[in-house]
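Omission of a single protein chain aside, the complex is shown with its protein chains in their original locations.
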Amino acid sequence: MTSASRPLNRRQMLARTALGMGGMAFADLLAEETGSARPLGTVRPGISGLPHFAPRAKRVICLFMSGGMTHLETFDHKPLLNERVGQELPDSFKKGRSVLLGMSGNQAKFPLVGSWIPFQQHGKSGAWLSDAFPHLATMADDMCFIKSMHSDAVNHDPAMTFMSTGAQLPGRPSMGAWLSYGLGSLNDNLPSFVVLITKGAVDQPLSTRLWDSGFLPTQNQGVQLRAAKDPVLFLSNPAGVSEANNRRAIRALQELQAQSDAPEAALQARLEQYEMAFRMQTSVPEVTDLTQEPETVKALYGPEVSTPGTFAANCLLARRLAQRGVRYIQLYQPGWDMHGNILRDFKGLSSRVDQPAAGLLQDLKNQGMLEDTLVVFTSEFGRTCYSQGRLRGTGSQMEYGREHHRDCFSSWLAGGGVKPGVSYGETDELGFGVAKDPVHVHDLHATMLHLLGIDHERFTFRFQGRDFRLTDVAGKVVTPVLA
Amino acid sequence: MPKRLPPPTHALARWFALAATLVGGSVQGASGSPVSFNFQVQPILAGSCYQCHGPDEKQRKGDLRLDVREDALKDGAIVPGKPEASSLIERLFTSDGDEVMPPPDSHKTIDGPQREVLKQWIAEGAPYERHWSFTPPKSPAVPQPKAADAKIIETFPVTGPVDAFVLDHLRVKGHQPALPASRERWLRRVTFDLTGLPPTLPEMDAFLADTSPQAYEAVVDRLLASQRYGERMASDWLDAARYADSYGRHEDAESIVWPYRDWVIQAFNDNLPYDQFIVQQTAGDQLSARPKTAEVLATTFNRLVPQSNEAGSNEDEFRQEHVADRIKTNSTAILGLTLECARCHDHKYDPLTQREYYQMAAFFNNISELGLFPRQTAGIPAPGLLLMSPADEERNLQMLQEIKQAEAAWDALQSSSRGRYHAWVEDHGNPPPAAPVAHYEFESVGEKKRGQRKIFSDTLHPDKNTGVARQSIEPSEGVRGLGLRFEDDNGARFPHVGVFRRSDPFSIALWIRPEESQSRAVVIHRTRSGLDAASRGYELLLNELHPEFSLSHYAPGNSIRIRSKAAIPLKAWTHVIASYDGSSRSTGLRLFINGQAVEAEVMSDHLYRDIVYRPEWGDYDAVRLQDNIDEEDVALSIGYRPNDKIIKNATFDDFKIFDKTLSPNEAALLALPPQPPKKQEERGFLAGIWYGLTHPFVGRAPDATPAPDAGYEAWLRDQDPQGQAALKKLHDLRTAQDNLVNQAREIMVMREMEPRRPTYVLARGQFDQPGDQVFPETPASILRCPQSFPQPSGPRPLVCGQTEPAHRPRGGQPHLAGVLRARHCRHHGGFWHPGRTAHPPGASGLAGNGFHGPGLGCEATVPHARALLRLPAVFHAARSPGAER
Partner (left out) sequence: MLSSAYRQSSTPLDPQVLKDDPDNRLLARGPRHRLAAEMIRDNALAISGLLAPTMGGPPVRPYLPDNLYEDSGVQMTYKQSHGEALWRRSLYTFWKRTLPPPTMTIFDAPSREFCLTRRETTSTPMQSLAMMNAPEFVEAARALAERLIKAHPQDRTAQVTEAFRLVTSRNPRPGETAVLLKLLEEEQLHYSQAPQDAEALRQKNGEHPANLDLPGAEVAATTMVIRVLLGSEEALLKE
């Protein structure tokens, strides 16, 4: 017999849906075998033994720039590339380094091209940022740049899966699911793992596998909040049904339950799910209603904040969710797969991301939440220092695209026990490969888990006879970036 | 005809069924009897020791191996009968932090009771046993109810062995069975279990009113006979088969595989015996010389792997993922093991080496699949099976027969018309050679205005068929006058020229002067793209200067392709002709270098669908294809093809397209060094003049004496009424057959490649790091393929329970059936249900520790009711298939 038939000696949590509810906690409905349900409102704990040591961060907000954001027009300043624009990529770079992969592998020539967007140093730390991020630049002293990230995958589907689950193939839990399973939830009205996707920005396709629970119990799966009538699936009442109908429905269920011969605990659990469902009908709209925020706060996030589904609105929503105890908030901003024309496409997108991301950091600081909220800004890989296809035009009117590139890219972290105003790791003079202090995707995961008080080597789940880990068989904590 | 060795996959399926002679081991009584290695010791060793002292050599520490008895005894780790002398025991109980086993940093622990078990086991002589799920079952004795059970039996009548075992087991555990459920509850339970639907009111009323002793049996019979039964049972198997209506990765487009879902439903409703259910899905395409459509359709099971279509993907890397997925699915769903763990290293606890993993992979690595689903056609990733109505299928066979006869007639005509030819020549003189439908001399590259240099007119129809180049052109020398020279990613398109389908004979000819040797450089093609459209159309490539000519519906599985053994020289003008006869066979492709037919290697010889884009296939469907295209996008081109390797720094001249198959003599004539344009027309058989000029570029003299009857083929093809009629009949029949087949639905299936694709052990599972070559073989630990089965030199050996009783010991298929029973019981609340013999197989995790799949390897939590598990396996296997109640 499967577990459902057990009269609820297991914790009841939200189930997986395509837009399922992550580990929304609600009362630990039935203590071990005693049959008495714990009062509603107590929080769902994680597994015993976690965290392994005092965490520096309680929650994570991950800003994921999907499509492979170029590191050369953003955080990795390579003036040499501007000097050698048009020259062929030196042969020394072609051999030995990862074979020239992807579509550009067939190109006849590999002309180098630098960022037409100028770079400047910012803050006391003197961090280099391109002028595409004027607002983020003001927060440079709170940020820790990792310039030496590298990944194993060069195609979007496996690379994004790798970035969120530590493996390129479907079937493994994403980090949000691991944290929901391991650390449990801090709020019983909202999921502990929420996903926000910028509306209408379809570029390289996403998949529910990126926030899946894999072999972990499915209630740890990520829940997407949509900027739609039903932010969560089937939230609102059907046409012609009101609050009054629902109240009577619950009462009738209670009355029926009193007559039933089924184990009391099973009926009690089903009843409480209804209560929880109806409570969500108020808690979810409440959190997604950004009009409650004062104008001064909204102004931080830029003009698009009042348009539901934009990256700006999602950043403010992320802070509100974090405030209410959601453990892991994953934002997706697609559109960075610029193979063809970075000149035309880049500024439009970076301007919609710059202020909201900076606003989020500032808002968290103002609310005193930044020290225990880990913010991660990353992509699934970087882009090549040579142009994909021919170089067209000259100077700032230079038209060029860049191919996928897994050997090096940049991310930044902030808050949550990360050392601010630091730049870690370097790439070579052309921004083609890592020259110093490489940080693999597994290392980033290990570091994030460490900040949440988890030793990535001891946090396992036994499945099919193997003790699986988010960092699989690799990963080491990047101690220099820890505050 | 020598008996063709059945392909290995045939042997694999039969091995799957025979692998069943595995589940066994003696039944363990209650505690107090000797320690069982399988059920008490192995789980401890596997869980806490094998990580460093198990089968995986690379990880082994202290040169100590505990999973094999001889090794464990070798250095005194275990001294049978003397636990105190065994270092294993000593290291378990020591308090010395450096010595204690398992070491603290391994995060593994062996607690007190477990240590006592190991101690007692060694004291009893440390007997090893083969893992219980790898040893053939023995029929367990059915316990008889005891006197004390009399009262219980009133409400719990022992209707068969299952009840007897349950009763006996409960007594040992000190429990009693529950009272019977109400009739309504039973009816609801059994109706959902067998049909997935609730009982209707009439069914409830009828059952409640039926007081006869057969009331319950009548319900089960009704439900088993219902078509709903197949739909209910199929749902479980679709999870195991990872059935979905989309490809699964990147754009995750729709994938047409629902006919396979219907096959699964039908298999259950038709009561297909379980071993056939497995055999057909493993190797249905090789069960006989002419396998039934349904049997081949079953092999879609092995094609349901998630596929990607991301531009820039390495097709071989993704194809290796498909092979790995087939092993994982077959080992999880059919064998209840985790073979996939051995992809990168020896298995950590089950006796399986990485080498054996890749020997198993060799069975699934031999189909000519591309590795990606298409972005720019709605084509089905080959190899595929055409699904037609029986009438169409019949019609198709008839048409193929007619084509064979027409081909024979044409061959006969060729060898019997010399006399008429000579008579004709008497009256008319030599026949003219084939005239091209388009001819480009590229003289316009010399124009002053840069724009004009990019336009190439067809000398035969200056007003239409004009070609245009992508990028600017510099004038350069041709074979005669000027020639078209491309650098880097340049190319030229000739829309509306060379629009040929697979039933059309055609030829393309040109002079080419390559300056670099490239691997697989596109020279001429009429396709939308290479990988992204699976080369739909035809193409002429230069592979390290070896000309390669192919026609594809979906390369490589649905295409014909030949590669010249001879290469063409660098920095010299060479005349190349590619000619095709409309037969869809590789023998119909011919390559000529400098007018001489060249020997070619057959790369692929399976073209069964048209090579053009068709709206009815969805090739222009904007919803299905993100990069939807329209007619103009597909054009005959020289050079450039998106996302592909293109010929670099080469010059072309005298580009001709024919809607005919060229004869060797015409090829030789075309390859003569071209004379200045004006004089060209006077040449040819009519003038009968041959000239011995040694051309500065070509550097050789044509044969002095003209071949006898040089114009015979041209005459038979173009002049002779009988010849023209025969060719027209052949073309019309082939076109009609192609039209019929183009309306059919196609579904991905397995089909073996000839010659076989080699399989290598891959270092750390990396697709591009092949080690030793390996050949198809089944893992020794489970069962070496018996000699009596077809030698697994061919693809996918099959193990056929049904058809080879002699090879299937009476013990039948306990392991396979054991896997099936274990999984099946779980779905019906731990109860064996006879149902029909075709049941959803798969592996169970019998214990509730979140097990997601196979549960019969060493790490599997030991099944509690193992006797019960084996009973049905033995019981089922010994009986003939058919409905049991």
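In this document, chain identifiers A and B correspond to the written order of the chains, with residue numbering beginning at 1 in each.
The rule is simple: contacts are C-beta pairs under 8 Å (C-beta built on N, C-alpha and C of every residue); 3 or more make two chains touch, one makes a residue touch a chain.
No experiment lies behind these values; they were computed from the predicted model shown.
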item: Selected residue (touches chain absent from view) among B:R115, B:R188, B:R520 or B:R614; value: B:R188
item: Chain not shown: contacting residue from A:Q87, A:Q121 or A:N245; value: A:N245
item: Candidates A:Q219, A:Q330, A:Q355 or A:T373 - the one touching the absent chain; value: A:Q219
item: Sole residue of A:L89, A:I117, A:M149 or A:L206 that reaches the chain not shown, by the stated touch rule; value: A:L206
item: Which residue of A:I61, A:C144 or A:I197 touches the chain not shown here; value: A:I197
item: Contact footprint on chain B, counting only the chain that is left out; value: 156-160, 162-163, 166, 169-170, 173, 175-182, 184-194, 196-201, 204, 216-217, 220, 227, 231, 234-235, 238-249, 251-254, 256, 258, 261-262, 265, 306, 325, 328-329, 332-333, 623, 626, 823, 826, 828-835, 842-848, 850-854, 864-865, 885
item: In chain A, positions touching the absent partner; value: 1-7, 9, 12-21, 24, 26, 33, 169-171, 197, 199-202, 205-209, 212, 217-219, 224, 226-230, 232-242, 244-246, 248-249, 252-253, 255-263, 266-267, 269-270, 273-274, 276-277, 280, 309, 332, 334
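As a convention for this text, only the chains that are shown with their structure count from here on.
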item: Between chain B and chain A, distance of the C-alpha-averaged centres to the nearest whole Å; value: 36
item: Parts of chain A lying in touch with chain B, wherever the complex brings them together; value: 1-3, 5, 101-109, 154-158, 169-170, 204-205, 207, 215, 217, 389-390, 403-404, 458, 461-466
item: In the complex with chain A, residue positions of chain B that touch it; value: 46, 107, 248-252, 306, 308, 310-314, 321, 338, 341, 348-349, 487-489, 643-646, 648, 826, 829-830, 848-854, 857-860
